[in-house]
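Okay, so here's the structure we're looking at.
Removed from the display is one protein chain of the complex; every other protein chain stays in position.
When the chains are written out, they are named A and B in that same order, and each has its own residue count from 1.
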Amino acid sequence: MNATPQAAVAKTETTAAAGDARSMTGPTTLTAQRSSLWSRYGWILGRLASGVLTLFLVSIIIFAATMLLPGDIARIILGRDATQASIEALTIELGLDQPLIVQYLDWLRGAVTLDFGNSLVSRAVVTDAMLPRLLNTLGLVGMVSLVSIPLALAIGVSGAIRADRHWDRFVNGASIVIAALPEFVIGLLLTILLATGLMRVLPAVVIVPPGASPFSAPLTLVLPVATLVIVSLPYLIRQTRASLIDTLTSEYITMAELKGLPERIIVIRHALRNSLIPSIHASALTVAFMIGGTIIIEYLFNFPGMGLALIEAVATRDLPVIQFIVMIFAAGYVILNLIADILTVFVTPKLRTR
Amino acid sequence: MTTTNEIVSVRGLSVEVASGRRIVNDVSLGIAPGKILGLVGQSGSGKTTVAMSLLGYARHGAHVVEGSISVAGHDVREMSQAALRELRGSTVSYVPQDPRASLNPALRIREQIGEVLEFGASRLARPARLEEVRLSLEEVGLPTDDEFLGRFPHQLSGGQLQRVGIAAAIAGRPDVIVLDEPTTGLDVKTQRRILDLVRHLCTRYDIAGLYVTHDLAAIAQIADDILVLNYGRVVEHGPISRVFRAPAEEYTERLLAASPDIAVPGGGTTSPGPEERARGLVAHNITGGYRRNLVLHDVSFEVAPGECLALVGESGSGKSTLSRAAIGLHHDYTGRFSWRGDALSARASRRSTQQVRELQYIFQSPYNALNPRATVRESIAFAQRVTRARDKKGSENSIDAALLEVGLDPSIGDQLPNRLSGGERQRVAIARALITQPDLLICDEVTSALDVLVQAEIIELLRKLRREQKLAMLFVTHDLALVRSFADRVIVLEGGSVVEAGTTEQVLGAPQHPYTRSLVANTLSIHEALNSRDGAAPGAVQLGSVASAAASAG
Partner (left out) sequence: MTAIPDTSTASVFIAPPTRSRVRRWLADTRTIIGLGFLAVVLLIVAFGPLLAPHSITEFLAPPFSPPSAEFLLGTDYMGQDVLSRTLNGGWTVVWMSATSATLGVAVGAVLGMLAGYSRGFLDEVIMRLSDVALALPTMVLTLLFVAMLGRSLPLIVLLIGLAHAPSVARVVRGVTVDVAGREFVESAQAIGAGRLRILLRQILPNVTGPIMVEYGLRTVWSVVAIASLSVIGQGVAPPQADWGLMVNENRVGITVQPWGVIAPLLLIAMFAVAMNLLAEGVDRALQVGREGGNQ
C-alpha cells in the first residue's frame, strides 16, 4: 500500500536485478559465450525459483499469523453457544488436533490447488466467492496501468530531455509531494474537488446493485481510477527520468554527438533504447504497489474488489478469506516481477545473445 | 612552422570554464594531410579540450573565448550546430579512449559504424551503407561477414572494440581523425597493433591525425610532430626526433626523464642465494582462484630480505590474486606462504601482529585506498592502533615522522583525502604502511593510476625507502619498462603460471620464453622508436598482419 516507493528502493531493485544478471552472464569474452545461452534461461529459472520461494515464505507467515489467533478456532467458527461435542467434532474435521506441521502442509496443499476452504461468514467456497472481486480489482488495476504507465514514461522522458528547465522542476516538485501523500488524501481531495459542493460532476462512491459489475457504471469509476493514476505516477516518472538522464551522460551518447548524429536519433535510437530497460522493472513494481494501494481506494469509494473484501474479512475475522487475499496479493507481486524479468532479458542484448 | 598545406590549423586558442578559469591558453597547432601530431600532457593539461575543439565540441560548461579553429577550410568556431553535425564524422572523426563505454551496448556493430553515413554529408541508402561498413571493417583487419556485423559490443574483445571504433571513425572518409588515448587499457601487443594500424591508415588515405596521450613512447612510435601541453599552455612544439633528442624546455626534459624505457638496461643482475631467499617471503606451490575458476597454477617464488622482486604479467595473469593471497586478503588457494621461515596463515586476521607489521601492502588506486571520512592522521593512527605499533615517544611523533619520511608536510595530517592530489594520497598510503616499520612492501600497480611525473616521484620515494630502510619489495605491475629500471629480479606470469624467472637483466634483456619475448618486443620504447625512424623512410612504418589485410582490400 505504500503510496509511492522512492528512488532508494527502486535503485537497489533494478541494480540488484542487473547485478544478478551480470554475475550469471559472466565475463563477456568470446571464450565465455558458450555458457551464456544456458545462463539466459538459467537466470530466468533462478528468478522463477526465487519467486516460488518468496510465495512459500509468505505462506509460512500467513499460517503463523493464523496460529497466533487467541482461543479455539472451532469455537470461534461455531460461536459461543456451541456444545463441547460439536466443537470437538469440528476440531477433528478441520484437523486442528493434528501437529502444527501436518496442519500447515494440509493448508499449503489446499493453497497450491486454490482450495482455501469455505468462508467462515458466508459459508461459500472462498475461491468462488472471491473470483468476481478479484476480477474487479484486476480490471481496476488494468485500467489504471493503461493510463499511468504510458503517461509516466512520457512525463519522465520529457523531464529528462529538458532537465532542470521549468517543466522538469515542476514535475520533480510535484512528484516529491505526491509521493509522500497517502492514497486517501489524494482520493478525498479529488472527491472534495469533483463530487461535493465545489463541482458536483462525479459520484463520490461506487454504487452498484449486488451482483452487477462496477464497470457497468463508468462514471463512478472516474474517481478511483484518477486517484490511483495520480498515486502511481511519481515513482515511475522519477525512475524513467533518472535512468534517461544517466544514459544521456554516458560516453556512448557523447560519441553519438561526435559522430554528428541528429539529436532526435541520439535520443530515440541511442538513449531510450537503453534507458527504458530499467523502466520495465519499475513498471512492474508500480503495478504491484498499485495492487496494494487498491485496499484503501476500494474502501474509500466502496468499490467491490479484493481490497474491500480484505477489510471486511478482517473486521469479521474470516480466516480463509484473509488467507486467500493475502496469498493472491503476494502472487501478484511475484508474477509481475517474473514478467518484468523475462521482458528485460529479451530487450537486453547482453542477456539475450550468445 | 606554418605551412600552406595544413588541413588543420588552430591559432591562439583559449578555452575557459564557467568559473572563468582558463583551461587552455593561447594554443596554436597545425597538421598536414597524412601527418600525425602527438598532443601530450598530464591530466589537467587541457589536451582533450584542445582535441575536442577540432570537432566544435566543448565539455559541459567550457567554451572557446579566443582564437581560430580551421579544419579542412571550415571555420569551426563560426559553424552552426547543424553545420557542425555535417562536419563531424565526415570531415573530422573521433576515436574515443574507452571503446567499451563509447559503443552503445544495445546497437549492433553494423549500425554503429554505418550510422555515420546515414546522416551527415553522405546520406547513403542502407545497402550502400552496408558495403561501406564492410570496407571499413576490412580496412581495420576485422571480419566482414554478416555474423560479425550483427554482433553487439559485448561480444567483442577489447582490441576488436577499438578496431570497431577506428572503423566507425574512417567510415565517413574523414580528412582529420582525433584519437583520444585510444590504446589505454589494451595489452601491449594490441596496443602496438592499433598504433601501427592508425599510422597506416593516416598515411594511406592522407588523413591528418591528432593523437592525444600521456604516453611519450606511444607518440615516439606513431607521430610526426609533438606538442607538449602543461596547464593549458604550449610548452614545446616540433618534430619528434628534434624534441625527443634535444628538448628545448626543461619541462619536456623532465617528462622524458620520468618515462621509463624498456630498452635501457639498469635492473638487477645478481640473485641472492637459496638460504638468503628462504629468510624472506616465500610462496610454495600456490594454486588457486575463485571457486572452480583457477587463476594460479603451482606458482612459487621467493623475495629475499632487502630485495625487490617484480611480478609481471598482463591483466588476467593472476598477479593481483597472487599478491592479495600473499598479504592474506585472498584465501581460496592451496600451497602456502612463509615469512622468515614461519608459515603465514591464509587470512590476515589470523596472522601474528608481528607478521602483519612486517608485511605491508600498498594498493593500486590512491583514490580508494584511504577512508574518505577519516583524516590522514586518523587513517594512519588506525593502522598504528590495530597493529599495536606504538613507539615510546607517543603516536603523534611517529605519524609526523612517517609523513615526513614520504615527503609530506605533517600539517597535511588534518586533511580529508578528497583535498589531496593522487600523488599525495599515494604517499599517505605509503606512510600508513611505514608506520608499522615493515620489512617488506607489496606494491600492487602502485603507479598505474598516476601521471608520469608523479609516478616518477613515487618510484623515487620507493627507491629511497629501499636504500635507507633496506625494505624488500614484491612489485606487482604490467609495466615492463618500469620494472627494468627498478627491480632486482623478475618473474613473469602468463595465465596463472610462471613462464620465466631470473634477474631483471636476464629476463628483460635476453628473454627466453616466447611469451616474455613477445611482451618485451611489443612494449613501446622511445629509444627504439627513434632509432627505427632514423633507419626507415618517413611514414613507412612496419606493418604486420594489418598491412596484408588492407592491401587485399585496396
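In the analysis below, a residue touches a chain if its C-beta (ideal position, glycine included) is under 8 Å from a C-beta of that chain, and two chains touch if they have at least 3 such contacts.
Fair warning: this is a prediction, and the values are worked out from it, not measured in the lab.
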Q: Among A:126, A:141, A:271 or A:330, single out the residue that touches the unshown chain.
A: A:330
Q. Of the residues listed, B:71, B:346 or B:383, which one is in contact with the missing chain?
A. B:383
Q.
For the chain left out of this view, which of B:151, B:214, B:237 or B:427 touches it?
A. B:214
Q) Among B:45, B:162 or B:398, which residue is in contact with the omitted chain in the full complex? A) B:45
Q: Write the list of chain A residues that the hidden chain touches.
A: 1-3, 5-9, 11-12, 15-16, 50, 53-55, 57-58, 61-62, 65-66, 68-70, 173, 176-177, 179-185, 188-189, 191-192, 195-197, 204, 285, 288-289, 291-292, 295-296, 299-300, 310-311, 313-315, 317, 322, 325-326, 329-330, 333-334
Q) So which bits of chain B touch the chain we can't see? A) 17, 23, 41, 43-49, 59, 62, 97-98, 180-181, 184, 212, 214, 327-329, 348-351, 353, 356, 360-361, 363-365, 367-374, 379, 382-383, 386-387, 416, 418, 422, 429, 432, 436, 448-450
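By definition in this document, only the chains that are shown with their structure count from here on.
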Q: Return the distance between the CA-based centres of chain A and chain B, expressed in whole Å.
A: 49
Q: Using the touch definition up top, name the residues of chain B that touch chain A in the complex.
A: 55, 57, 84-90, 93-94, 96, 98, 101-107, 115-116, 119-120, 151-152, 154-157, 168
Q | chain B contact footprint on chain A (complex, rising order) | A | 28-30, 33, 250-252, 254-262, 265, 269-270, 273-274, 348-350, 353-354
